[in-house]
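And then chain A:
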Amino acid sequence: MNDSDPRTTTPLLEVSDLKTYFRTERGTVKAVDGVSFSLQRGQSLGIVGESGSGKTVLSRSIMGLLGRTNLIREGSIKFNGQELMGLSVKEMRSIWGQEMSMIFQDPMTSLNPVMKIGRQIAEPLMLHLGMNKSEARLTAEKLLTDVRIPEPQRRLNQYPHELSGGMRQRVMIAIALACGPTLLFADEPTTALDVTVQAEILHLINEQRVDRNMSLILVTHNIGVVAGNTDVIAVMYGGKIVEKAPTKTLFSSYKMPYTEALMRSIPKLRQASHTRLATIPGRPPDMVNPPLGCNFAPRCAYARPKCLVEEPGLTVTENPEHVYACFYPVGSPEYHERKLELSQRSDLLSTGGQN
Partner candidate 1 sequence: MAGTGKAHLRNSPDVLLSVNDLVVEFPVARTGLKVNAVSGISFDVIKGETLGIVGESGCGKSTTGRAIMQLPAPTSGSIDFNGQELTTLSKDEMRDARTKIQMIFQDPISSLNPRRKVRDIVLEPLLVWKRGTQEERDILVNRILEDVGIDPQRAAESYPHQFSGGQCQRISIARSLVLDPQMIICDEPVSALDVSVQAQVINLLENLKAKYGLTLIFIAHDLAVVKSISDRVLVMYLGKMCELASSDDLYARPSHPYTNILVDSIPEPDPEVIYAPTAVMGEPPSPINPPAGCRFNPRCPNVQDRCRVEEPEMREIAPAHFVACHNPLTY
Partner candidate 2 sequence: GSDSEGTEAPTTEAPTSEAPTTEAPGTPVAGGTLRYGVEAETDGLNPTSSAFAVSAYVMGNAVFDTLTALAADGSAVPNLAASLTPSEDLKDWTLVLRPGIKFHDGTDLNSAAVKANFDAAYAAPLVGLAVRPFYPTENAVEIVDDLTLIYHLLDANLQFPHALRSQLGMVASPTWLAAALEDPTLNQAPVGTGPFKYESRTQDSVTRFVRNEDWWGGEVWLDAIEIIPVVDPATRLELLQNGELDAMHTTETESLAALRADESIFNIIDDNGEESFLMINSANAPFDDIRVRKAITLATPRLEYNTLFGNGEARLADQRFTPESPYYDETIKQEADDPEAALALVAEYCADGLLTADGSPTCTDGKVNMEWQYTGPSVVGQRITDLFNASWAAAGFNVTNDELAQDDHIQQAALGQYNVIGWRQFGAYQPSNDNVWLLCRTVGGISLNWPRYCDESRDTLLLAAQVAPTIEEEVSIQKQISQNLHDAYTYIFLQHTVWANSFTSAVNGTCDVKTPEGVALACAINGTTAFTSTWMS
């Protein structure tokens, strides 16, 4: 939000109580279940969470890119003050590519394998900006230069399979940036890449965001990736945002026991080897039959009976940007009480649990 334009009064994106359900043979999958947040222009938001927590569905739901069959989508999505909910696909098309665009996880599958790179970049340029072929080609070449692809002119005539993974991801970024969108979604943009390449891609995305004063929603399961690249982080669990805070705040003073467990279960380079990792027992909730109360309660070491029956709402901390959904957050008296109990018990069971 440091980069946000002070003159903007309304946020670029305002999502409130967004629900996205899928009707399936098993029942209704509540993939996104009441998510609200807002994003200023130029700001970057990181969304983290375990696999299946609804990150991808959330970002696609906001963009309106989900298929129409068996979908239930409710709530409100305001983009630049305009309500997107209820817009027809036709109306959305003018927003896609121009106003919002997206980078996908797997660069191998996200480019059309049988179409030349040049055409794939030129397509939105010709469609939205009304460029003719040669203009689009020139622009495409410039875009490739922007994403630091060597020999851009030659690349335009190549097919995706002739490029390496990192290159392809750069092409994707070039396509996403082509029409100068104001909001960029990046869904796990580096998961399929090697670490050495990942670093550069992240750098590139951030650099372009700053240059173009775009907002960014960066979706990932790797907390490390969001730590250095976003202004605000939202933690998702079971289709809900369970905690949201400015990056630094989140790392220094998380409130959700889930956030804590997540942080502590990740091996860190700075820790000595053989440092025992904290674990979260069990597995993420079934989104068809989510638990009654707090989604995390069945796995939460600090859960109390109340958590199992009542769903916690979002609580705002002293920092208005920092919200969480927990009855007994980290630092609360009940939290400390239970923590003490647990440490005593683990002394007794020092032979070591299996988890």
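Regarding candidate selection, all candidates are chains of the complex that A comes from, given by their letters.
Going forward, contacts are C-beta pairs under 8 Å (C-beta built on N, C-alpha and C of every residue); 3 or more make two chains touch, one makes a residue touch a chain; residues count from 1.
Predicted model, so just to flag it, every value in this text is computed and none were measured.
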The one of 1 or 2 that touches chain A in this complex is candidate 1
As the complex stands, chain A meets candidate 1 at residues 50-51, 164-167, 194-200, 202-203, 221-225, 227-229, 247-248, 251, 261-263, 265-281, 283-284, 352, 354-355
